[in-house]
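For this view, one protein chain was removed and the others were kept in their places.
Coming up: chain A.
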Amino acid sequence: MSAAESATAIHRNQVDLLDFIDWSGVECLNQSSSHPLPNALKQGYREDEGLNLESDADEQLLIYIPFTQVIKLHSIVVMGSEEDGPKTVKLFANREHMGFSNVSDFPPSDTVVLSQDNLKGKPVVVKYVKFQNVRSLTIFIEDNQSGLEITKVQKIALYGSTVETTDMKGLKKIEDH
(Lines give C-alpha, C1' and ligand atoms only; values in the text may rest on other atoms or scores of the structure.)
Protein backbone atom coordinates (compact mmCIF):
# COMPACT_ATOMS: atom_id res chain seq x y z
CA MET A 1 0.00 0.00 0.00
CA SER A 2 1.50 3.28 -1.08
CA ALA A 3 0.90 6.35 0.93
CA ALA A 4 -1.28 7.77 -1.81
CA GLU A 5 -3.44 4.66 -1.87
CA SER A 6 -3.95 4.60 1.84
CA ALA A 7 -4.84 8.25 1.77
CA THR A 8 -7.55 7.68 -0.77
CA ALA A 9 -8.70 4.54 1.00
CA ILE A 10 -9.32 6.53 4.14
CA HIS A 11 -11.20 9.15 2.28
CA ARG A 12 -13.71 6.83 0.76
CA ASN A 13 -16.11 7.05 3.66
CA GLN A 14 -15.55 10.65 4.48
CA VAL A 15 -17.78 13.44 3.33
CA ASP A 16 -17.28 17.14 3.15
CA LEU A 17 -18.74 18.45 6.38
CA LEU A 18 -19.77 21.71 4.78
CA ASP A 19 -23.43 20.71 4.91
CA PHE A 20 -23.35 20.20 8.62
CA ILE A 21 -21.95 23.55 9.61
CA ASP A 22 -24.34 25.65 11.66
CA TRP A 23 -23.80 28.97 9.93
CA SER A 24 -25.65 31.03 12.49
CA GLY A 25 -23.02 30.28 15.12
CA VAL A 26 -19.88 30.56 13.03
CA GLU A 27 -17.45 33.16 14.40
CA CYS A 28 -14.00 34.34 13.52
CA LEU A 29 -11.86 36.56 15.73
CA ASN A 30 -9.34 38.95 14.23
CA GLN A 31 -10.60 38.65 10.71
CA SER A 32 -10.42 41.59 8.39
CA SER A 33 -13.90 42.87 7.59
CA SER A 34 -13.21 42.99 3.87
CA HIS A 35 -11.90 39.44 3.87
CA PRO A 36 -14.11 37.49 6.20
CA LEU A 37 -14.43 33.82 7.02
CA PRO A 38 -17.05 32.85 4.40
CA ASN A 39 -14.43 33.54 1.75
CA ALA A 40 -12.57 30.49 2.96
CA LEU A 41 -15.44 28.28 4.06
CA LYS A 42 -18.35 28.67 1.75
CA GLN A 43 -18.90 26.67 -1.36
CA GLY A 44 -17.86 28.64 -4.37
CA TYR A 45 -16.06 31.31 -2.42
CA ARG A 46 -13.41 28.95 -1.26
CA GLU A 47 -12.67 27.76 -4.77
CA ASP A 48 -12.05 31.31 -5.88
CA GLU A 49 -8.40 32.07 -5.42
CA GLY A 50 -8.98 35.79 -5.31
CA LEU A 51 -11.17 35.50 -2.21
CA ASN A 52 -9.23 34.88 0.97
CA LEU A 53 -9.78 35.02 4.67
CA GLU A 54 -7.34 37.56 6.02
CA SER A 55 -6.30 38.41 9.53
CA ASP A 56 -6.52 41.96 10.77
CA ALA A 57 -4.55 43.24 13.74
CA ASP A 58 -1.90 40.54 13.69
CA GLU A 59 -1.26 37.19 12.11
CA GLN A 60 -3.41 35.01 14.36
CA LEU A 61 -6.91 33.85 13.64
CA LEU A 62 -9.43 32.11 15.82
CA ILE A 63 -12.25 30.37 14.01
CA TYR A 64 -15.21 28.81 15.77
CA ILE A 65 -17.41 26.40 13.79
CA PRO A 66 -20.41 24.73 15.41
CA PHE A 67 -22.16 21.84 13.68
CA THR A 68 -25.80 21.00 13.31
CA GLN A 69 -25.15 17.49 14.44
CA VAL A 70 -22.44 15.45 16.04
CA ILE A 71 -19.66 14.55 13.65
CA LYS A 72 -16.38 12.70 13.58
CA LEU A 73 -13.60 14.71 12.06
CA HIS A 74 -11.18 12.81 9.89
CA SER A 75 -9.08 15.30 8.02
CA ILE A 76 -8.86 18.94 7.09
CA VAL A 77 -7.64 20.85 4.11
CA VAL A 78 -6.17 24.30 4.56
CA MET A 79 -5.10 26.05 1.42
CA GLY A 80 -3.14 29.23 1.14
CA SER A 81 -0.19 30.82 -0.57
CA GLU A 82 3.45 30.00 0.08
CA GLU A 83 4.37 33.04 2.10
CA ASP A 84 1.33 34.08 3.98
CA GLY A 85 -0.55 30.82 4.27
CA PRO A 86 -0.97 29.43 7.77
CA LYS A 87 1.72 27.32 9.39
CA THR A 88 0.78 26.15 12.85
CA VAL A 89 -2.83 25.26 13.29
CA LYS A 90 -4.31 24.06 16.57
CA LEU A 91 -7.65 22.34 16.72
CA PHE A 92 -9.92 22.30 19.74
CA ALA A 93 -12.98 20.09 19.82
CA ASN A 94 -16.08 21.07 21.74
CA ARG A 95 -14.72 24.23 23.32
CA GLU A 96 -17.08 27.15 23.05
CA HIS A 97 -16.32 30.85 22.95
CA MET A 98 -12.59 30.66 23.14
CA GLY A 99 -10.53 33.80 23.05
CA PHE A 100 -6.92 34.44 22.16
CA SER A 101 -6.12 34.63 25.85
CA ASN A 102 -7.24 31.13 26.68
CA VAL A 103 -5.85 29.23 23.71
CA SER A 104 -2.93 28.30 25.90
CA ASP A 105 -5.09 27.37 28.86
CA PHE A 106 -5.86 23.88 27.68
CA PRO A 107 -4.08 21.56 25.33
CA PRO A 108 -5.41 21.38 21.79
CA SER A 109 -7.07 18.23 20.56
CA ASP A 110 -4.56 18.26 17.76
CA THR A 111 -1.80 20.42 16.39
CA VAL A 112 -1.02 20.56 12.71
CA VAL A 113 1.97 22.13 11.03
CA LEU A 114 1.15 22.80 7.43
CA SER A 115 3.66 22.05 4.75
CA GLN A 116 3.72 23.51 1.30
CA ASP A 117 1.95 20.43 -0.01
CA ASN A 118 -0.80 20.94 2.43
CA LEU A 119 -1.16 24.51 1.34
CA LYS A 120 -1.65 23.28 -2.19
CA GLY A 121 -4.53 21.11 -1.15
CA LYS A 122 -3.25 17.91 0.34
CA PRO A 123 -5.44 16.93 3.26
CA VAL A 124 -4.02 16.62 6.73
CA VAL A 125 -5.26 13.65 8.66
CA VAL A 126 -6.02 14.49 12.25
CA LYS A 127 -5.96 12.33 15.34
CA TYR A 128 -9.24 10.64 14.61
CA VAL A 129 -9.62 9.28 18.12
CA LYS A 130 -9.75 12.77 19.55
CA PHE A 131 -12.51 13.87 17.23
CA GLN A 132 -15.09 11.16 17.67
CA ASN A 133 -17.83 13.24 19.14
CA VAL A 134 -17.52 16.77 17.85
CA ARG A 135 -20.26 19.35 18.27
CA SER A 136 -18.06 22.34 17.54
CA LEU A 137 -14.58 22.90 16.26
CA THR A 138 -12.26 25.76 17.07
CA ILE A 139 -9.39 26.37 14.68
CA PHE A 140 -6.56 28.51 16.01
CA ILE A 141 -4.12 29.68 13.35
CA GLU A 142 -1.07 30.65 15.30
CA ASP A 143 1.30 31.91 12.67
CA ASN A 144 1.98 31.89 8.97
CA GLN A 145 4.69 30.50 6.76
CA SER A 146 6.96 33.51 6.60
CA GLY A 147 6.07 35.28 9.81
CA LEU A 148 4.29 38.10 8.02
CA GLU A 149 1.86 40.51 9.64
CA ILE A 150 -1.18 39.17 7.86
CA THR A 151 -2.18 35.57 7.38
CA LYS A 152 -4.22 34.73 4.32
CA VAL A 153 -6.26 31.56 4.02
CA GLN A 154 -7.79 30.65 0.72
CA LYS A 155 -9.75 27.56 1.65
CA ILE A 156 -10.69 25.54 4.68
CA ALA A 157 -12.43 22.22 4.15
CA LEU A 158 -13.36 19.64 6.75
CA TYR A 159 -13.81 15.97 6.03
CA GLY A 160 -15.37 13.40 8.27
CA SER A 161 -18.51 11.47 8.90
CA THR A 162 -21.60 11.95 10.91
CA VAL A 163 -22.58 10.06 14.00
CA GLU A 164 -26.04 8.59 13.83
CA THR A 165 -28.06 11.13 15.69
CA THR A 166 -31.81 11.31 15.78
CA ASP A 167 -33.32 13.67 13.29
CA MET A 168 -35.89 15.34 15.51
CA LYS A 169 -37.88 16.56 12.56
CA GLY A 170 -38.33 13.02 11.38
CA LEU A 171 -39.93 11.89 14.60
CA LYS A 172 -43.54 11.05 13.98
CA LYS A 173 -46.22 9.55 16.10
CA ILE A 174 -46.81 5.87 15.48
CA GLU A 175 -50.40 5.12 14.63
CA ASP A 176 -52.03 2.67 17.02
CA HIS A 177 -53.60 -0.25 15.16
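In the analysis below, a contact is a pair of C-beta atoms (placed from the backbone, for glycine too) under 8 Å apart; a residue touches a chain by one contact, two chains touch by 3 or more; residues count from 1.
Here is the rule we go by: contacts and distances are computed from a predicted model.
Matching "Chaperonin containing TCP1 subunit 6B", "Succinate--CoA ligase [GDP-forming] subunit beta, mitochondrial", "Glycerol-3-phosphate phosphatase" or "26S proteasome non-ATPase regulatory subunit 4 homolog" against the UniProt entry of the left-out chain gives the name "26S proteasome non-ATPase regulatory subunit 4 homolog".
Screening A:15, A:29 or A:70 for touch with the missing chain picks out A:29.
What chain A contributes to its contact with the hidden chain is residues 29-30, 33, 56-58, 60, 96-97, 99-101.
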